[in-house]
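Have a look at the structure below, then the notes.
With one protein chain held back, the other chains of the complex are shown just where they sit.
And then chain A:
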C-alpha cells in the first residue's frame, strides 16, 4: 500500500503532470489532485470515451482488449489506463519546462 502511495506521489510530482484522477467502475472519482468540477468533468467524459474505445477494439476482435489509451492534444496529453474495476487518468503537459 505504501508502495502505491509512493508511486502515486512520484507521478504527481513529475515534471509537467497537471493532475492524476482515479475513477471507479461507475464513473465516480475516488482520488484526484484537481479541483472538484474539473475532476467530475474529466471523470465522466473520459469514462465514456474509454468505454467506447474498448468497445471498438473488441468489436473488431473479441479476443482483444484495450490496455492503454493516450490522447494528445495541442495543450497537453491525457493518458488513461482502463481496467474493469477502475480507471486511472493522468494529464500531463509534455513540453513544460
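The rule is simple: a contact is a pair of C-beta atoms (placed from the backbone, for glycine too) under 8 Å apart; a residue touches a chain by one contact, two chains touch by 3 or more; residues count from 1.
We adopt the following convention: contacts and distances are computed from a predicted model.
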Per UniProt record, name of the chain withheld from view ["Trifunctional enzyme subunit beta, mitochondrial", "Superoxide dismutase", "Dynein axonemal intermediate chain 4" or "Sperm-associated antigen 6"]: "Dynein axonemal intermediate chain 4"
Residue ranges of chain A at the interface with the undisplayed chain: 1, 3-4, 7-8, 10-11, 14-17, 22, 24-28, 30-31, 44, 47-48, 51, 54-55, 58-59, 62-63, 68, 70, 74, 77, 79, 81, 83-86, 88, 90, 92, 94-95
